[in-house]
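Structure first, commentary second.
For this depiction, one protein chain was excluded, whereas all remaining protein chains were kept in their positions.
And now, subunit A:
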């Protein structure tokens, strides 16, 4: 390529920096220790990210397949039979396959992509770099955390190929459906593999979470007090706390489920007559599982969204050349969300026969979450107000994040109000709500993070033009897909239906479902474009010429372009100020490492 020379001509200047191995790690890395069982937090972050991307493609592809069924219930797609075999006889997927796809789509996206892929990647990458540490508190635990995730991935992947298919009772895996092989073909070995995989996943999360917490509490560089930390770190902190406190509860729920499946216990089972016989189980409560599940399940949505919030705060400040507005209020609202996250789980259970008096408290606490969320939105708006905004792909995705967070957050006020929830519960309104607020928003936060920190990860830029196309198609597509679903939900159209044609109440949306499915395919193709851009840019992207391409204040940009294991070649820099001195006293930005000047105004 003749232009290659133009592209890289002026870029060799800074490139020598990472060749000095003059910090404490002198060992020669071989392929295994550098790329496979790496102890370097930056490599582990990349491992999480790339594994997450692979899962995201699989999970999103599943949604394309089941959207084909929903959009074109009468059509046949012979190629489906060639990849799915008897699960798609004649080119039309069976109900069993449909439910397996829906279940796997949810599990993969919620846990493997938006938990491991999002907070796993960026907590690992940014915590040591932004607090000024050479690595995690325990690099070995960190490495284990990834490999437990990898094992979980292998088991989940294996479950896709067993003869009776993967788990198919919905990603929430409610018993008795998930407890009884007679109730559903997916509840045979598929659920066992699902539970084993999720148990390994919980181990991974705990190893990672404890590490994040101890690193950012104990290993901050000199001068980096808690209130000088960037908001990214605060959000990773609260995310890790949520995970450490709630994942064990989920695990306990899963273990009881395993007992019910194989040890003849009756934790969740009672009064069941199935496959022509009455089961011996009595006295259990199927609702108990839902309490245990949602005690994680609800914090889980904040585990997904908080890191995105943190990264968006950072990117918006950098690209507006302004300090984040209301830094302390931002921390306070993160804290409030973190506390409230534990107190609202039963709003998923308003129609389970929950005591209405108890339900009232969950209504109150649920709607209370809207207050810190509103504070965050108004603070983001004020951050870009009177800024000088550069529309990098990262900042566009951050703006998109705020937009979708508003749209999806407001419908949470509908669903959190139990009286409205009675009508909207388990309809497409719920699908629209959580896909916008924790699907699209979280992905936007993740994309913002990837575009923004890609130069730090690989020493190269991603292609901007593809980034812009990616952003615009995704933003417009996301609204076209999910906005009309609110209307389907208002009509009472239930989720997780394979086919609506026999219903007189819900069959008026045929054309709309078709439209949505077509947009889904377009948006999916655009994500592949992003994936291509990502991998292409790792090897061929435009190289960085300076260590601080975005003119940001935070510590990660004081490391060399390609930092080695240990991050800083010499001393770890000392920190003197908060992370948001942009456009202060007439200066574009003041790095955190610069001492406070004698005549400087206070913030």
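Going forward, a contact is a pair of C-beta atoms (placed from the backbone, for glycine too) under 8 Å apart; a residue touches a chain by one contact, two chains touch by 3 or more; residues count from 1.
Just so we're on the same page, contacts and distances are computed from a predicted model.
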Quick one: find the hidden chain's UniProt protein name among "Heme exporter protein B", "Formate dehydrogenase", "Cytochrome c oxidase subunit 2" or "Beta-ketoacyl-[acyl-carrier-protein] synthase family protein". "Cytochrome c oxidase subunit 2"
One chain is left out of this view; which of A:145, A:463, A:553 or A:567 touches it in the full complex? A:463
Quick one: which of A:48, A:99 or A:247 touches the chain that's been left out? A:99
